[in-house]
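I'd like to ask some things about the structure below.
The complex appears here minus one protein chain, its other protein chains still in place.
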Amino acid sequence: MLRSALGRWALLFGFWLLLAGPWDGASWREALPDLAVGLLAGSLATWVSLRLLPPTPERIRYGALLRLASQFLGKSIVAGFDIARRAFDPRLPLRPGYLDYPVRIPPSPDRAAFGALTSLTPGTLAVGSDEKDHLVYHCLDLDQPNAASLASDEALLLRIRFADSAQ
Amino acid sequence: MTEFLLAAAVFVLGTVALGLVRILRGPTNADRMLAAQLLGTGGVAALLLLGVATGTSALAEVGLLLALLAAFASVAFVSGATSGGHTTSGGQAARGGEEPGRDAG
Partner (left out) sequence: MSLALDLFTIMSVALGALFFLAGTVGLLRFPDTLTRLHALTKADNLGLGLIVLGLLPQVGSVVAGLGLIAVWLLALLAGATVGQLLAGAVPPSESRQSHREGSRP
């Protein structure tokens, strides 16, 4: 708990420094009040983050996380080109429709992250979930292998966390 | 380079302005919200371009604020649309003071 709180605080304060940091030529004495605001903001953000997203006992595979990030970066680039191609095509090649995806990730922030990430991949957009607890996707083109793409993304996301057996 | 970046900023603002036609056409309020979201992303891009072109780093922070405000606007729209929009869902939406047409006093 303490470890993840400290980790998050460092991350959030670092982010504050990036966005609002007193970098431009101010002396330390002038920068001190600004830094105090940043420390306060970082602490508040950590508190909110711990309340909204309590830390879980599982560990994270950073290699898998990196692979996921790079794969989604690539896919979101393809998605942009896909949209541009369809939008500029005079025939407007779309075959939109719904897809029920039997998701394996249990309802959790992880599932929400999966929905958000897969909304950036080509042709799929998470819309919600149905009564059978499937994720409902809206697809731009039902002729594309949408479900297979979702399944491979999900397998990658499921590899990120693992139970810490050494506890 | 400055001229190019300024031209790019104007171009992006132009596409945003064109996208605002969606506000006029609708047909649903969700479509209009899309145009507002476009204003958020496009506005951030234009402000970042302007900031680098003119050497004003503070413009990046304005862009950040704009992105956050656009996101909050959409969140407010969605929570408003789902709590007041559905008349069939019954008791779930009508929680105490949230009911709009209720001024018994």
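General remarks:
Chains: A and B, in written order; residue numbering restarts at 1 for each.
Just so we're on the same page, a contact is a pair of C-beta atoms (placed from the backbone, for glycine too) under 8 Å apart; a residue touches a chain by one contact, two chains touch by 3 or more.
These numbers were taken from a predicted model, which means no experiment stands behind them.
Taking every chain of the complex into account, the omitted one touches A, B.
Within the entire complex, the positions of chain A that touch the omitted partner chain are 15, 18-19, 21, 23, 76-77, 79-84, 86-88, 91-92, 94-98, 112, 115-117, 119-120, 122-123, 125-128, 138, 140.
The chain not displayed touches chain B at residues 1, 4-5, 8, 11-12, 15-16, 18-19, 21-22, 28, 30-31, 33-35, 37-38, 40-42, 44-45, 48-49, 52, 57, 60, 63-64, 67-68, 70-71, 74-75, 77-78, 81-82, 85.
The rule is short, and it goes like this: only the chains that are shown with their structure count from here on.
Of all residues in chain B, only 57, 61, 64 touch chain A in the complex they form. Per the touch definition, chain A reaches chain B in the complex via residues 19-20, 24.
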